[in-house]
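Excluded from the complex is one protein chain; the other protein chains are retained at their positions.
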Amino acid sequence: MDFSYSDEQQMLQDSVQKFVYSQYDFDTRRKIIKTDTGFSAEYWSLFAELGWLTVPFKEEDGGFGGSAVDLMVVMEEFGKGMVVEPFLATAVLGGGLISELGSAAQKEAMLSAVMEGSLQLATAYAEPDSRYNLASVGTSAKKDGASYVINGNKVLVLNGPAANKLLVVARTSGEKFDRDGISVFVVDASASGISKREYTAVDGHRAAEVQFNDVKVSADSLLGAEGKALTALERVIDRAALAVSAEAVGAMDCLLKKTVEYTKTRKQFGVAIGTFQALQHRMSEMFIECQLARSIVIMAAMKLDTTASDAEKAKAVAAAKARVGRAMRKVGQESVQLHGGIACTDELDVGHYFKRVTTIENLFGNTDYQLVRYASL
Amino acid sequence: MDFSYSDEQQMLQDSVQKFVYSQYDFDTRRKIIKTDTGFSAEYWSLFAELGWLTVPFKEEDGGFGGSAVDLMVVMEEFGKGMVVEPFLATAVLGGGLISELGSAAQKEAMLSAVMEGSLQLATAYAEPDSRYNLASVGTSAKKDGASYVINGNKVLVLNGPAANKLLVVARTSGEKFDRDGISVFVVDASASGISKREYTAVDGHRAAEVQFNDVKVSADSLLGAEGKALTALERVIDRAALAVSAEAVGAMDCLLKKTVEYTKTRKQFGVAIGTFQALQHRMSEMFIECQLARSIVIMAAMKLDTTASDAEKAKAVAAAKARVGRAMRKVGQESVQLHGGIACTDELDVGHYFKRVTTIENLFGNTDYQLVRYASL
Amino acid sequence: MNADFTAEELKFQKEVQDFLKAEFPQDIKHKVDNGIRLEKDDFVRWQKILYKKGWVAPNWPVEYGGTGWTPTQKYIFAMEMGLYGAMEPVAFGVKMVAPVIYSYGNEEQKKRFLPDILASNVWWCQGYSEPNSGSDLASLKTTAVRDGDHYVVNGTKTWTTLGQYADWIFCLVRTDSTAKKQEGISFLLIDMKTPGIKVSPIYLLDDEPEVNEVHFDNVRVPVENLIGEENQGWTYAKVLLTHERTNIAQVPNSKLKLRKLRDLAANTPDGFGGSLLNNTVFARKLAEVEIQVLALEYAELRTLAAVSVGKAPGPESSILKVVGTEATQFIDELYMEVAAYHSLPHIPEQFAEGFDGDRVGKGSLANSSNVYFNNRKKSIYGGSNEIQKNIISKAVLGL
Partner (left out) sequence: MNADFTAEELKFQKEVQDFLKAEFPQDIKHKVDNGIRLEKDDFVRWQKILYKKGWVAPNWPVEYGGTGWTPTQKYIFAMEMGLYGAMEPVAFGVKMVAPVIYSYGNEEQKKRFLPDILASNVWWCQGYSEPNSGSDLASLKTTAVRDGDHYVVNGTKTWTTLGQYADWIFCLVRTDSTAKKQEGISFLLIDMKTPGIKVSPIYLLDDEPEVNEVHFDNVRVPVENLIGEENQGWTYAKVLLTHERTNIAQVPNSKLKLRKLRDLAANTPDGFGGSLLNNTVFARKLAEVEIQVLALEYAELRTLAAVSVGKAPGPESSILKVVGTEATQFIDELYMEVAAYHSLPHIPEQFAEGFDGDRVGKGSLANSSNVYFNNRKKSIYGGSNEIQKNIISKAVLGL
């Protein structure tokens, strides 16, 4: 058992940390969010150049190694900067599915483009009725000669506006809740029959609702064996859940730090409010939440890197996401409350961290969902 | 809408309050608990003499009036003294069932004896497997000519040791969870085939587990129509739940008051610990809990005294018991924590209030049970 | 003690219900039901209807336009308004400055200001908080220096809700900087059109300019706009703060939100073939907050009853603020939980009048995060919940 980073991980952390600290301050981020695309193409190229886009991928796919701990290192630092570039959507979700399910040819065609920064991906899996159940797939893909025809509606397609390709989860057989019969297709974002309702999410990230009306795709756009995609999808979503949990750990550390600093300087009734014991105890409790969140994310990341069973890994991620969810709510709300009015304004970064952790709680299964899932595993 | 007590209610409150204050201090209670019977026969006579045992009964049954608000008034004061005399078991539970289900003759025979203080009752309804579901009755009563033969096990029979008569809930037809087929019998405590495992509960009250082995009772010991007792039982248990919720309000007020007083005198680091803001805020939260608990108990008591439907009344009681349950846990635990070690000893009354409120939370359906029940009503 | 309404009270309840059904404008109701932002005109129009009926200000003395209702009638009115989704008149005029004017103003001021408040001819806003005052309100620094028949006001007020619409502002200003901090404060009414006033919007977490900073640069205010005596403003403001606490519990509003939430949950799939409302874990949480609001309602009723027999609304009413705001905030969390993925979009145009594009999410669910973010202010403003706990521990518990 070893809790220290390898030299490579330490270098990776230093590199991302330095970038966030020196090039991703709050004003820069604010400007990036307000651009048309909502992220910086320049920074995206930099991410590729620095090799960060290779982090989620295995060495045999040309990646950095693909360990969950590596991913955790990057995401935690991204969390501190509230980085909005579509790393999660492209490299973890989309890239993850290709890595899990793709043929050698598909990987060759797409993964290197992802790692080079030239291909943006989005994964269309959630549906208006599905909530967090990945097996609840109403979107259909019907075989039609050498093609498939896709029909259905998807929601919260992260990076939907900018993605060049969409990875679409659709049912090729079976009933709505069946675990069998779920397939993934790679579809060109410009394919005929796709319509998108694009929007900015509360945390500044871009997403879209996507409708598929008789979208015709060739058989070679199928990723993996027909109808057998669910377990891979679950693994990828769990990896994404771990990634945003690590991001949350970074964000919460910033919230705690900023709150402590603020209460040291903010004066009321002639003294710094940080001298009030009631607030001190609440900040101590925030610290406890941060520490427990960090601990359980480390647990889950380490577990994903072992040879444990899928169920054990899923249980570890469910535990982490649930525990981090509870921590995020507490740390987020308390940060705002202890700052007072100023944190309720768009002007201060604290509210934006709060929005991001609130978003994270709702991504990939909220706290209660993960608790019940944990209990069932 | 009127939140003031009637003159009669005010007199009743004064009378019970005066008794508790002047004759039921903590040492007296401690001595009473250590006696063989675990309650004071002398005080029981006094209760009868002062008319308190008539409070739960309707005027037509010779009672004080039987309003839930009257009952609340008495129980709140009992809560302040942690009165252990079997008022709840005899007058609210047992007497309540007789009042709900009994024939004129049965009422005549038993209720006046209860009100005079000469008859002690206990109700055997809970079973090892029933948890809080009153319809889960495994104890059977089989017709055998002009008699019934009862077999089964009952748990937590309050006042089981001292009761002269047991009111036994048994199934005369149907399957275990059926709402139909549940009957109540009045059985002599000395009847052959009854064996009791008597014990003292953590709160000093006496109870018993009771086994019925081929206990033969005559048909006229049946209370009400055969197989139709469940709704009456539910009403009586709800009334008891309201009664102990009111008792808890009294107990919690004492806990808060004692905690506030203690923190004003207890010095640490050279100052009274009541000057520490973290503790002040926690006591403020205890106060909030006490006020909300009192408010919702008043709501439920008033609701029981209206002509609302059974379901509405049940929902009101479920709400009250659930809310008081949450308050009790918080106020109880915080009282002990803020007192520190001294409240962990048998010597101080605080721990005994804590035990009583903990017991109350587990009686007649705990907090989660009542929340789910509320949601289903 | 009894919970029943009398026959007259039931009749009154019916009257309120009928009035709302007949008179609350359909287009405003449509907005309320669908979470569409209300504009100034909506508030003004509705208050003028209430004014015609004589129901703007139940708490005012009858001589100035109050209704003379019993506490139970006031409760019924507030409850029916809230459950129907009809807005209360904006508080700054009716509930906040008016009580100060009729309690401490002179006859001239009463005549000049009260009728326009009642008739919604003048929109008021509040000038209390300052960038550095926060919970320590009495530390305010905006000065008013006497210069002949005028005060010259300099300083900055902040968190001025809906100040962009306001015709007048009531301010606490420092008229004696040598006195103890509570003792040098005066209560001043200022016409927003006076030269030297600048209003700049503050965007809150939902990206809406709901509050403002109001800057005063040598603003000349006639001395007749002073309420009561110079340097006595703090006393008056404290009374106002008590009035501000009326309906701070927000029970009717919470009940309406809970009712809608229950409907939404019943129509939201849990992802496994059932509805969210049938999901025990969710139903248990919903029950918990419904019960909390019920307890709060009775806590408020008990406070009102105590007031009606002549007791002042004591520091106990601090619990209404704390519990009321926390309940609102918890309900907001449950909306987000129902919305799930649809809690995340930030599409303000979808919740503006006249939007006819593609809608995201059912009802107002796509705005649930923004509502949640925005309402975090509730536990901060009006005396933060921490301040309320200080009040309880000092004034109630004697700590």
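By letter and in written order, the chains are A, B and C; residue numbering begins at 1 in each of them.
FYI, a contact is a pair of C-beta atoms (placed from the backbone, for glycine too) under 8 Å apart; a residue touches a chain by one contact, two chains touch by 3 or more.
Predicted model, so just to flag it, every value in this text is computed and none were measured.
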{"item": "Omitted chain's touching partners, listed by label", "value": "A, B, C"}
{"item": "Among B:11, B:202 or B:219, residue touching the chain not depicted", "value": "B:202"}
{"item": "Selected residue (touches chain absent from view) among B:235, B:294 or B:355", "value": "B:355"}
{"item": "Absent-chain contact - pick from B:278, B:308 or B:377", "value": "B:278"}
{"item": "Touch list for chain A against the chain that is not drawn", "value": "1-6, 9, 69, 260, 263-264, 274-275, 277, 280-281, 283-285, 287-288, 291-293, 295-296, 298-299, 301-303, 305-306, 319, 322-323, 326, 368, 371-372, 374-376"}
{"item": "Missing-partner contacts on chain B, residue numbers", "value": "126, 129-133, 136, 155-156, 177, 197, 199-203, 207, 209, 266-269, 278-279, 329, 333, 336-337, 340-341, 343-347, 351, 354-355, 358-359, 362, 366, 368, 372"}
{"item": "Absent-chain interface as seen on chain C, which is shown", "value": "279-281, 284"}
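Everything below uses one rule, namely that only the chains that are shown with their structure count from here on.
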{"item": "Per Cα centroids, the chain farthest from chain B", "value": "A"}
{"item": "Length of the line joining the C-alpha centres of chain A and chain C, rounded to whole Å", "value": "38"}
{"item": "Distance from the mean Cα position of chain B to that of chain A, given in whole angstrom", "value": "52"}
{"item": "Inter-centroid spacing, chain C versus chain B (mean Cα positions, whole Å)", "value": "42"}
{"item": "Multi-partner residues of chain B (each touching 2 or more other chains)", "value": "277, 280-281"}
{"item": "Residues within chain C bordering two or more other chains", "value": "386, 389"}
